[in-house]
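Report on one structure; see the data block that follows.
Yeah, one chain of the complex is gone here, protein chain that is, but the others are all in their spots.
This part shows subunit A:
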Amino acid sequence: MTATETRSPDSPPIPPRERAGSPARPALLILGAIGLVATVWLVCNAFLAFAYYPQWFLHSKLLIGALGLVFGIGGAVVFFRFLNMIIEGLPSRLSEGLIPYAFLLPALALLGLMLIYPTVQTIVYSFANADSTAWVGLDNYRAIFGSGAFWQAMLNNFLWILIVPLITVAFGLAVAVLADKLSATGERVSKSMVFLPMSISFVGASTIWGLIYAFRPPGASQTGLLNAIVVALGGEPQAWLQIDAARLNSLLLMVILVWLQTGFAMVLISSAIKGVPEDTIEAGRMDGAGEARIFWQIIFPQVRPTLLAVFITVLILVLKVFDIIYVMTNGRDNTDVIANLYFRKLFVERQAGESSAIVVVLLVLIVPILIYQVRSFKAQEANR
């Protein structure tokens, strides 16, 4: 029997020895609740004011940006402070159970608002007409599955998926392995050079490669590197991005993405290779295995999980590839892909229903990857 149960109800309460046994503190609870509501109200209105009344901020973007930072960070700090006050005001038994959810609330609310609700809404829109005012059943799906443009884009996406992740991983692996054999300085410099495009935007990369693929009529001086090389070797200059034979133009666009992503692959694979225990390699050397054999039979099996992880990451990126195609060809000459078709349907043709159906197809394509990701996450947690 515990002490509390034997006490009569009207005896003075025992002062709480520790927080874990504290009763409700209504004053703290009310203060916290008022503070929380006031903070949310104030911050939301401040942010709306940035948009509605720029004259209050002297039309200064810098001032708005700075205030956005102050209100954003300050608001979050004050928000969590009041939230904590409410939790402390509750009886401890209740507060211990509630505090994890309180910590999660803002992050999950943002996720729900910006990713989960729109996913559901998009699926709903895919059964509605062009301006989402009436139900049309499966008409949107019939329209996209019956259009040649959709299958053309699907075919191109399939080629991107087939080629880009594999080549990126192969280049990443090659760079990681070869750089490992250089001197420390050589390794650092060469890796930085390959890694650099990681900081370049898709649009910037497209500008860079646009210079390489540039075409001038035969006879004129070729200013594009590729055509200059072709002409120097005695060939005819080509308008590369208009050649859809063997999907050459799509392949040339893929080069841009491989160029951008190889650094990413290299960094992850390199750190995996450096993590291979030295004694397993030494054991191979003792047995007289050559460098090639050591690589394929000892190093490669140990970095395979990383190769797969990089492959999946690039695969997800490739499924949604948009910027490069949008700025380079906008889908002309059979280069269209799903994400670009979606963009055109929604913002040029104003077909909200059909564009939503396209996103749903994209979502369905991503489901197997999603399941794979969740599974590998669970496996990783089990090993933790």
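In this text, a contact is a pair of C-beta atoms (placed from the backbone, for glycine too) under 8 Å apart; a residue touches a chain by one contact, two chains touch by 3 or more; residues count from 1.
One rule holds in what follows: contacts and distances are computed from a predicted model.
> For the chain not present in this complex, what protein name does its UniProt entry give, out of "Multisubunit sodium/proton antiporter subunit MrpE", "Carbohydrate ABC transporter permease", "Multiple sugar transport system substrate-binding protein" or "DNA photolyase"?
The UniProt record for the chain left out of view names it "Carbohydrate ABC transporter permease".
> For the full complex, which residue in A:Val37, A:Leu94, A:Leu138 or A:Leu178 touches the chain that was left out?
For the chain that is not drawn, the touching residue is A:Leu178.
> So which of A:Ala38, A:Leu94, A:Leu162 or A:Leu211 would be touching the chain we can't see?
A:Leu211
> Taking the entire complex into account, which one of A:Ala38, A:Leu94 or A:Ile116 touches the absent chain?
Considering all chains, including the one not shown, the answer is A:Ile116.
> For subunit A, which positions touch the chain that isn't shown here?
Contacting residues on subunit A, toward the hidden partner: 18-19, 47-48, 50-52, 61-62, 64-65, 68-69, 72-73, 76-77, 80-81, 84, 87-88, 97, 99-101, 103-104, 106-108, 110-111, 113-119, 121-122, 125, 132, 171, 174-175, 178-179, 181-184, 186, 189-190, 192-204, 206-212, 221-225, 228, 259, 262-264, 267-268, 271, 309, 312-313, 316, 319-320, 322-323, 326-327, 339, 342-343, 346-347, 352, 355-356, 359, 362-363, 366, 369-370, 373-374, 377-378, 384.
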